[in-house]
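Missing here is one protein chain; the remaining ones are kept as they sit in the complex.
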Amino acid sequence: MAQKRPAEARSDKLFYYALIPFASTAFLIILLTLFVLTAKGLPALEFYGLKVLTSTRWLPNEFDPEKAVYGLLPAIAGTLVTAIIAVVIALPLSLSLTVLVEELAPSRVRDILSSLVDVMAGMPTIVYGVWGIGFLAPILAPIYSGLQSTLGSLPLFSCEPTGGFSILTAGLLLAIMIIPFIFAVVKEAYRAIPATYREAALSLGMTRYEYTRLLMGMIKPAIIAGVLLGFGRAASETVAVALVVGNAFNLPLCIIGPGITVSSLIANQFGEANLYPLMQNVLYLGGLVLLVLGLASNFLGILMLTRVRVRV
Amino acid sequence: MEKAVTELKPPLEVQIRELRVKLEGREILKGVSLSAKPGAVTAVMGPSGSGKSTLLKTINRLIEYYPGVEVEGDVVVGGVSAFEMDPYLLRRYVAMVFQTPNPFPHLTIYDNVALGPRIHGLAKSKKELDEIVRWALEKAMLWDEVKDRLNDYPSKLSGGQQQRLSLARALALRPPVLLLDEPTANIDPVNTKKIEEAIIGLAREEGTTVLIVTHTPQQAARISDYIAVLYEGRLVEWGPTKEVVLRPRHEITRAYLKGEI
Partner (left out) sequence: MYKRRIMKDRLFTLAVSVLGLLALAPLFHIIYTVTVRGVPAILEAGPSFFTEPPAPPGSERLGGIAPALLGSFWLALISTMLGIPLAFLVGLFLYEFKESRLARLVRVFTMSLLEIPTILVGMLVYTIVVIPLGGFSVAAGAIALAIVMLPYVATYVERALDSVPATYREAALGLGLSRARTSLIIAGIARRGVLAGFLIGFAKAIGETAPLLFTVGSARNSLNPSPFEPGDAVPLLVFQFIATPYENWIKLAWGAAFVLTVTVLTVFIALRVVVREVRL
């Protein structure tokens, strides 16, 4: 046996090296995406300067790039605001769902609820989009009008609503879409809490409310991770948002009015952007911003998750 | 179920009457009757699987969180049936320490101990709470080691210290009844000695009713006043420690004391 070992190890080494090219695909794709977006996006930054990130106007010109104005700020701010709205709404719902599934539901119902959340996660985003356009936006439209007429003095509700297509509608739709992801992260951590802590909490005479709060405190890094990953999801979602956000180059100051996000901007403009000099490059630059945002929230999220494991 | 019992007057005797517990159809306890007196340490012994932990967790009704549980018989604490009390109230009087040290990792040493009193509103001021925390840590023989670092997290403590912290957390409720489920199973001899001293002190000085599950006859002999031996879900022996150790009546007790089981 001892003599056979080295030979065996050699074939195993071969197996290892043979798999490396496949294993590194993800890395290569990310690198390539980063490279393409940078290489194509930088010319826009060079030509227009930082103005391309800070301007709020979007005035394409078919002939002369000098005469065109491209400002990504409304889209970047729109991405951030819609994603933040989504996370703020989705977090309490996801935590409630976790408690419902893990603590309240009888074990059979628990399985059914879990499968339903899986279906929610797997439902194509375009289906959320058509629901947004066909149901959510129309029922929100009169509510927005009401908000504007009563609270119109507040900047948040000061603008003219346009048929329910708005930053807030996009945020709400995104909230629904990211619930399964936040839920998945939080539930996994919650379930991983050793039983002895639950028993300790119960043995002190804590009510369900008191001990779930305590246990949620224990997995706080996982909750933060869920928020970060959910934020990343919301920021990168494209088609559903593009259908309900209204696609107007406004800063998202008034949330009941139409706005735009980076991904919906790309979805709407990239197809014809090659007709306008440098517009495509501006959109690549927007893509780069989106990529950095996505990777950063993912990285921080993973970092948080490793902290849970160390602690618990 | 919940009667208007809102308070119990210590000292509290624990009386277990014809207790039968089934878990998912399997009978773990098959009619156990036993009582534990205030100011005394009752050691519950028996080979693993004999139902010791189940017995303890039935007293504070933690067993109800296990799947497929059925309980018959009664547990009477201070004259009131545990099953007629609100479990949250019951557990304020019947505290528990577990086999694995389990202080909450995200709470400081102070907050771990203060948790019970805070939940139950036992302290009217910060000063009072400070006093309870100090008292509990002293009773758990941990005060001297942690008094200067109450705001540290438990991960900075050794396993034995963490177990004493778990004890202190339970004691902060000033419980008239204390349940301990093999509290020194994973602990080194030095810490074991401190925990044993703490347990004896509680029974003698505070009049606490102590029930401790232990797997070492030596420990039972050192700290207990009474020994109860469980075997396959039945009580096979129960009496003052000296008598049980010197003149075991049952074959199984004899084998167990010799370390044959």
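Here are some notes:
As written, the chains take the letters A and B, and residue 1 is the first residue of each chain.
FYI, a residue touches a chain if its C-beta (ideal position, glycine included) is under 8 Å from a C-beta of that chain, and two chains touch if they have at least 3 such contacts.
Quick caveat: nothing in here was measured; it's all calculated off a predicted structure.
Listed residues A:P60, A:P74, A:G129 or A:P252: the one in touch with the omitted chain is A:G129. The residue touching the chain not shown here, chosen from A:V36, A:V88, A:I143 or A:L275, is A:V36. Checked against the full complex, the candidates A:V117, A:I223, A:V282 or A:M304 give a single residue touching the omitted chain, namely A:V117.
Contact with the undisplayed chain is limited, among A:P60, A:G78, A:G232 or A:P258, to A:G232. On the side of subunit B, the interface with the absent chain consists of residues 6, 86, 88-89, 119-121, using the contact rule stated above. Within subunit A, the residues in touch with the undisplayed chain are 4, 8, 11-12, 15-16, 19-20, 22-27, 29-30, 32-33, 36-37, 40, 92-94, 96-97, 99-101, 104, 113, 115-120, 122-131, 133-135, 176, 179, 183, 207-210, 212, 229, 232-233, 235-239, 242-243, 263, 266-267, 270-271, 283-284, 287, 290-291, 294-295, 297-299, 302.
Please note the rule applied: only the chains that are shown with their structure count from here on.
Work out the mean CA point of subunit A and of subunit B, and you get 48 Å between them. Against subunit B, in their complex, subunit A makes its touches with residues 107, 194, 196-207, 210, 214, 217-218, 220, 311-312.
Note for the complex: subunit B touches subunit A at residues 60, 62, 65, 67, 87-92, 95-96, 98, 100, 102, 104-107, 115-116, 119-120, 155, 166, 169-170, 173.
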